[in-house]
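What follows is a structure written as structure tokens; I'll ask about it next.
One protein chain is absent from this view; the other protein chains keep their places.
The letters A, B and C name the chains in turn, as written, and every chain counts its residues from 1.
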Amino acid sequence: MMLVKELNAALERILTDDPRVVLMGEDIADPYGGAFKVTRGLSSVAPERVLTTPVSEGAIVGMAAGLAMSGYRPIVEIMFADFLSLTFDQVMNHITKYPAMYDGKVTCPVIIRSPSGGHRGYGPTHSQSPEKHFLGLPGLTVVAASPYHDPLATLRALLLRDDPVLLVEHKLLYAEALTLAVGGRIGAALAREESSAGRLPSVLISWVPPEVCTVTVVAYGYSALIAARVLEQLAIEEEVFGELVVPAEIAPLDAAPISASLRRTRSLITIEEGTEGWSWGSEIAQRMSVEAFGQLRRPVDILASASSIIPSSREREREVLVTQSDMRQRIRAAAA
Amino acid sequence: MMLVKELNAALERILTDDPRVVLMGEDIADPYGGAFKVTRGLSSVAPERVLTTPVSEGAIVGMAAGLAMSGYRPIVEIMFADFLSLTFDQVMNHITKYPAMYDGKVTCPVIIRSPSGGHRGYGPTHSQSPEKHFLGLPGLTVVAASPYHDPLATLRALLLRDDPVLLVEHKLLYAEALTLAVGGRIGAALAREESSAGRLPSVLISWVPPEVCTVTVVAYGYSALIAARVLEQLAIEEEVFGELVVPAEIAPLDAAPISASLRRTRSLITIEEGTEGWSWGSEIAQRMSVEAFGQLRRPVDILASASSIIPSSREREREVLVTQSDMRQRIRAAAA
Amino acid sequence: MSNPQSEVIRNVSLPSSSRDAVTSRLVAGAPSRLPNPDARLVGIQDEARDHRLYRRMRFIRRFEERLLDLFEEGLLNGTTHACIGQEADCVGVIEHLQPGDHIFSNHRCHGHYLAWTGDALGLLAEIMGKSAGVVGGIGGSQHLCAPGFKSNGILGGTVPAAAGIALGMKLSGGSDVSVAFIGDGTFGEGVLYETLNIASLWKLPLLLVVENNAYAQSTPISANFAGDMRARFDAFGIEAERLDSTDIHAIDEAAQRQIAAVREDRSPRALIIDTYRLCHHSKSDDNRPEAEIAERWLREPLVVHGARLDGPEVERIDHEVEEALGAVVDAARSLP
Partner (left out) sequence: MSNPQSEVIRNVSLPSSSRDAVTSRLVAGAPSRLPNPDARLVGIQDEARDHRLYRRMRFIRRFEERLLDLFEEGLLNGTTHACIGQEADCVGVIEHLQPGDHIFSNHRCHGHYLAWTGDALGLLAEIMGKSAGVVGGIGGSQHLCAPGFKSNGILGGTVPAAAGIALGMKLSGGSDVSVAFIGDGTFGEGVLYETLNIASLWKLPLLLVVENNAYAQSTPISANFAGDMRARFDAFGIEAERLDSTDIHAIDEAAQRQIAAVREDRSPRALIIDTYRLCHHSKSDDNRPEAEIAERWLREPLVVHGARLDGPEVERIDHEVEEALGAVVDAARSLP
């Protein structure tokens, strides 16, 4: 099923199962069902807990904080990840602060979901992947949807935890199929989950046994999907073999699955659609450079989009965003 | 002179010299002169261009954007850096976007100044160093005040450029003396400026000739001041010699002075008061790990504050913030 | 009437006493001129005012309709917000603006842009992502910039920028006016109120034009807006005039009155126009009752004003607009 439908079904399921769940967001009610249709049908299922809001990103996330501290489990949709900037104060100075600054007397388990990413020609203010600015915020967990992680399992796991969460969903993933590892495989590839205690799983995918791979590729979200395609091509067409590590939780970092792969491959590349410089990959690269000091075949490579706005013109958009051919070239080099 | 007075004099000077300069901020007018007194007296100098504003961080930064695109040079004071979160949308989706998304038809040279940092017992919402969340934002320059950079020179240089700037000023620096390199020295230490073209200078300080140093220490703001004290102690008491690199522009990274030092020392530690994880140092560490791959004596070390809120209790605040003794221990190790 | 696009642009308006002193530093911000627009689109010399008004509205209407056709054809990317049904606001208001004035528009900006500049080719090329577009294909449909004109697709955050431009106008003296167009949904964004307060306190020459089409994306105003719209301005000491009309005569008259008042009093005002969007919000997203839409087609601006003209006159103007626009579309198609 397409990811948008999987997400929709998962939200419906937790809404039905768990009376604490409250969905809020702009234009999320039926018949519209949200700008990307992720909430379609849900306001009919639980009208009092699926609330279309005014265009007030700051207030709705702030209200979610109040709800969460009252024992509810609010899930807020921010229509485009570009608008997360309007929620930054609530995330930084309220939601993530309350549990710690009240000495553990409260929890504030707000989940903010938001469609991110470019490649649609939506232009500079509707195409960004701004999640990097939320990484390393004490107390915040950042999760990325992927074709390899079951949204229902993710949401259920998050509902069992109490940390505030930002969940980014790349727009282009909505129309992609969810392809979970079954019997150790996803299609032709070998695939398995590795989880550190209490963390969401990372999915490890390779086209040959991991021991044969010569590069570890770490990517999340839509970039992970494209990286998988590239790795498949490289395996078939060039006999270049990489192991793809796709975390669900992109911050804090669950380093174990990456470390394990890196011990085998001794070369690492991180891939993300966000802009370069103080990016997701910077922290991974730094951590792995320490951990595997003296054991890497080559320096860790970070592949990210140009430090630029995202033009509306498709041609110029492609010039700044990480592309499939960028990936191919850089992974090939890293595997050497 | 104390840094607060230097800053005050510098602002007065540019206000007088340059009719495009407009200061805005909460409580900045006389007789109060701002929460930290940086603007004291200025509203008497140019009342129509020193504007005390309502408590509206988002709007005043947004208005600065309009002013800047009209040819003015607004300098906004945000009373505590903790409140920068309320300006994030303006910075991310407006100020840094306009020049690029309008294809160079406008410039938007807003300068946002803000006192940051802890060690005052101000508690979780008035002690943060949140600048790391603004690093790597395309188009934004982040600058940090230090005891080694002349505020007037910095402001003048920024007025000659057109990029939007976030200027963080650690609260504890206000009462410290400005100590500029004179004749190759700051006090007993050797000191010199190194500038890449078009960038603000980095100041390099050491207590023995650079060639003798065995570690490069990169730090900014108040942390740079403490690191200098630690390096002096280490030099005198333990004959451990480090070279301190203090950039004014902390993002984008001016890597050249760091690289140059690192080629001599082959060991690097970065120090910052912000929280660990996707921190300022992560990017430096990654860049240097690539550049000096195979030539470092040991992995790059990042010293940052705990991933935590900042408690109000002084004792507990010390437990989370980077301290002088943390620095001493970690620099010593890095120099080995 | 004014032809702002054919004037030298006063993008920067400093106090005349200081203009010379700083002129050299200001050129970076000054946009270049636009080519002269086709008189068949923006008004033929000496034609009757009613003809001119009809022509200008017809131009916008047909531009948007052709645009939607091109969208269907797959020639455009991203998304686009047409203003079909709201042409009387665009034309009625902008008729009374002069060179030196400034318009800050929002996501639904084509009509405002065309009424101000007449630059159909630049806009079409922009939306087609071509480098001949008004901002090089970078901004796209929502992010336009021309002398005296800017737009941004982030709701709300444009209002303080417009107020900042008004502050610049105030500081520099003169009688220029800054206009911001917003929709009813934008009353959800808090920064609007922050700005109203400051604009009122500081008496800024700012006119807010509210195009209240009673919907924000899919959400009717009843679910988005509590209380009374004029009262939202009154509460900040800002006088607002409200009219429920698609008649260019009524709008033209009210706009003339309000703009003259702002120009003279140098203090903010608001003009609320209750109107209707006849097309979908952006692409194919329309859940409004069919009967409601059908009824509004009976009293849309071209119908209302067209009834004042002779049938043959209407046909002639329609034909001229069609020819001129056809040439624009052909030219745009053939652009590289």
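Assume contacts are C-beta pairs under 8 Å (C-beta built on N, C-alpha and C of every residue); 3 or more make two chains touch, one makes a residue touch a chain.
Only a predicted model underlies this, so the values are computations on that prediction, with no experimental measurement involved.
**Q** Pick out which of C:68, C:223, C:250 or C:309 touches the chain that's been left out of the picture.
**A** Touching the chain that is not displayed is residue C:223.
**Q** Given the contact definition stated above, which residue among C:78, C:92, C:133 or C:188 touches the chain not shown here?
**A** Hidden-chain contact among the options goes to C:188.
**Q** Have a look at C:232, C:269 or C:296 and name the one touching the chain we're not showing.
**A** Looking across C:232, C:269 or C:296, the contact with the absent chain belongs to C:232.
**Q** Tell me which residue among A:101, A:135 or A:309 touches the hidden chain in the full complex.
**A** From the options A:101, A:135 or A:309, the contact with the absent chain belongs to A:101.
**Q** Just checking the interface: what residues of chain A touch the absent partner chain?
**A** Touch with the absent chain occurs at residues 18-20, 22, 48-49, 51, 53-54, 56, 58-72, 74, 89-90, 93-94, 97-98, 100-103, 105-107, 160, 162.
**Q** List every residue of chain B that touches the chain not included in the displayed model.
**A** Touch set of chain B with respect to the missing chain: 26-27, 29, 31-32, 35, 52-56, 58-59, 82-83, 86, 120-126, 309, 311-316.
**Q** Which parts of chain C are in contact with the chain that was left out?
**A** 187-194, 196-197, 200-201, 223-228, 231-232, 234-238
Here is the rule we go by: only the chains that are shown with their structure count from here on.
**Q** Between chain A and chain B, what's the gap in Å when you average each chain's C-alpha atoms?
**A** Taking the mean C-alpha position of each chain, the two centres sit 31 Å apart.
**Q** Once you find the CA centre of chain B and the CA centre of chain C, what distance in Å lies between them?
**A** From the centre of chain B to the centre of chain C is 41 Å.
**Q** Could you put a whole-Å number on the gap between the CA centroids of chain A and chain C?
**A** Going by mean C-alpha positions, chain A sits 38 Å from chain C.
**Q** Tell me, which residues of chain B touch at least two other chains?
**A** 89, 93, 97, 100-101
**Q** List, in ascending order, every residue of chain C touching at least 2 other chains.
**A** Counting only residues that touch two or more other chains, chain C contributes 136, 138-139, 143, 152, 154, 190.
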